[in-house]
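Apart from one protein chain that is not included, each protein chain of the complex appears where it belongs.
So, chain A:
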Amino acid sequence: MAMEVTQVLLHAQSIDGAVRKNAEDSLKQFQEQNLPVFLVSLSGELANEEKPVETRKLAGLVLKNALDAKEQHRKFELVQRWLSLDGNAKSQIKACLLTTLTSPVSDARSTASQVIAKVAGIELPHKQWPELIGSLLSNVHQLPAQAKQATLETLGYLCEEVSPDVIDQDQVNKILTAVVQGMSSSEGNTDVRLAATRALYNALGFAQANFSNDMERDYIMRVVCEATLSPEVRIRQAAFECLVSISSTYYEKLAPYIQDIFNITAKAVREDEEPVALQAIEFWSSICDEEIDILEEYGGDFTGDSDIPCFYFIKQALPALVPMLLETLLKQEEDQDQDEGAWNIAMAGGTCLGLVARTVGDDIVPLVVPFIEENISKPDWRQREAATYAFGSILEGPSPEKLIPLVNVALTFMLSALTKDPNSHVKDTTAWTLGRIFEFLHGSVVDSPIISQANCQQIITVLLQSMKDTPNVAEKACGALYFLAQGYEEMGPSSPLTPFFQEIVQSLLTVTHREDAGESRLRTAAYETLNEVVRCSTDETAPLVLQLVPVIMMELHNTLEGQKLSSDEREKQSELQGLLCGCLQVIIQKLGASEPTKYVFMQYADQIMGLFLRVFACRSATVHEEAMLAIGALAYATGADFAKYMPEFYRYLEMGLQNFEEYQVCAVTVGVVGDISRALEEKIVPYCDGIMTQLLKNLSSNQLHRSVKPPIFSCFGDIALAVGEYFEKYLLWAMSALQSAAELSTHIAGDDELVEYTNSLRNGILEAYSGIFQGFKNSPKTQLLIPYAPHILQFLDGIYMEKDMDDVVMKTAIGVLGDLADTLGSHAGSMIQQSVSSKDFLNECLSSEDLMIKESAEWAKLAISRAISV
């Protein structure tokens, strides 16, 4: 049997496709026939020193894949399968794996490490394999270097695989002791030290208690800092990675070490090899992230309770940190702007500088301005680019009062550089900087406008001209135009862009047709800018937006006149269709928002819908999210007439609802069902069976991303409101789904993210109840709802008593109370009177400062007073 596995595994790596296929089939067959024997023989193969290294590795890999998968549901199945596997087989497999850790063959050891971690990931949470960590660590000091390295690597993978709460503090202490000792400078073997340093990175999450102990923390920090000075570059890099991780996990413990860390990082940034220097910069970026979060929290509602205080590390380090970062800006690579994947020290330094500006605000300005002034006109392009980048970086964070005088001086210079500078890199950064100026210092938020009638024309001329430059420069120019347009949103009935509207739109369309528009995501940027220009346009330019409709339709039409395409071309085509559908969506929403333009626009509705349906037909298995979004906007604009598209559209709607993998598509489709319900009202009835069945299926699936579930509940409400008492058909199922979700969502135990999710779930449930009550109102069938009333009132009381609902839920909840009273009337009078919601909750809402809550509460009060008076 064992011999056979070796042969099959060898064949499975054959270059001959037929042989390979055959081998893969036999492996599959073997696995299906006798799983325990199959897995045991794989582990035997891995452990067997006689076997060729390739088959040992592959055996380990197949074993690993039998334990874990990317897809959640598949992973769950595999876990269950392992847990129910024969105990003897499992013992044999584990024994083989542990033996392999001492193998002289490095690939075999490494593979075994990973498989052990997978098994541990399954078993430790179930309190199985309790002896694992003990046996790994029992004789770690006596082991030969290779085995020691493999053991530390295994610990690293294990910490990555399992969550901290399944390992006792006692065992955590043992792991950390072994790992930190392995890292220390006294460890002579480089591989061991590297494995230990990488293991620590994963083990840091387990070290909460140890970081609270001054002595232990000092020790760990000393060892990590020492490792950053190791002669081996990979160890230095791994040690800095640990520092980065510590900076976010243990920010509040860093004060005693921050000066030393600054010295270490500064040296690394200036002198070390790039991978190390990048991590050193990342340490400061990460500290910025922390402090920005903390300071934002201060700005919100600072309670001073258990929140982490800000230690102002950045502010303190500022005089040394800023010069260090400015130096990095001069280390640009040629052509980095044309390389999408580029990430170098200048880019990392510039990014960090931007974060520093956001952290400290005004204080950074005097430290950067001299650098800009000194370098901005130098003959060396690196100096000009660095100066420009520095300027662009500090535009977010400092106050407009501090920045606007600088911008007023710089603007003309920038516009001239964008057209005249001989270096493309400088132009790229200049255009980007202009975009940042418009993003942060232009628009209704700023008191003294930087753009006047005088320079507006010049700005537009320069930007439109730059849109003919190289793709990366043109892309940034589009971005600048995007923010320029955005700043004029809500400026009133007349926009300064109106005189240029036609020219801007024409230039953007020309950009989309450039041969090289596929580079630097130029085409995407041009369409995004076109969208923003349309979104922010005013009534004055509505006729021009209308003219754009047939133009974009024609573009979309052209993508559909497909010859046979390669898969690569098909992907590009789909991307372009996405952009065009997105553009149409924006246009539909814009024109649909006012009656006169909507009326004229509707002449295109049939044709547009025809195009969207053809876009769907291009894809065999899945619908296009962008087309779906656009259809939602179209349904809203079309109203009841949308019914004529339903026979053809319905199958794609269903397809969208079934798309669990791309859950965004599913979520968007659920939203569109809401749009269609409101548009069609009772005309949606013929499609309700299919839609409701699919929605209920989605709710009960554990494969669907949870974020889609709240909107599904809201969608129940939309449908019920549209079809009225016809909803009776689905009432039992919908109510039972709502009821169990309501029970789950009454109490929250968890972090902020879970609180937020639970509130969105509550809101969805409540919107469903609202829609159902209002849909059934004045129908002879309202009595069908009476049995559900006690539970709903209980739910309202429950979430009121939890005291953790947000304003949106509060408003929806009190509205449901009103709807219940309004629809059930005297049938529910006494029930309502007994509920807490009808008293304390209602009073709280009536005195709320939020107008929407108050309005809903007044409605509820009126409805209740009537229900209990009759």
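Basically, contacts are C-beta pairs under 8 Å (C-beta built on N, C-alpha and C of every residue); 3 or more make two chains touch, one makes a residue touch a chain; residues count from 1.
Here is the rule we use: contacts and distances are computed from a predicted model.
Peer 1: Of the candidate names "Golgin A7 family member B", "AP-1 complex subunit gamma", "Prolactin receptor" or "Snurportin-1", which one corresponds to the UniProt protein name of the undepicted chain?
Peer 2: Missing chain, UniProt protein name: "Snurportin-1".
Peer 1: Tell me which of A:D68, A:E123 or A:E241 is the one touching the absent chain.
Peer 2: A:E241
Peer 1: Touch as defined at the start, partner being the missing chain; which of A:S43, A:N210 or A:Q589 qualifies?
Peer 2: A:Q589
Peer 1: Taking the full complex into account, find the residue in A:W82, A:Y251, A:F371 or A:W432 that is in contact with the omitted chain.
Peer 2: A:W432
Peer 1: What residues on chain A make contact with the chain left out of this view?
Peer 2: Contact residues on chain A toward the absent chain are 153, 156-157, 160, 198-199, 201-202, 237-238, 241, 244, 275, 278-279, 282, 285, 343, 347-348, 350-351, 428-429, 432, 439, 476, 479, 482, 524, 527-528, 531-532, 578, 582, 585-586, 589, 595-596, 599, 625-626, 629, 632-633, 636, 640, 664, 668, 671, 674-675, 678, 682, 714, 717-718, 721, 724, 767, 770-771, 774, 777-778, 815, 818-819, 822, 859, 862-863, 865-866, 869.
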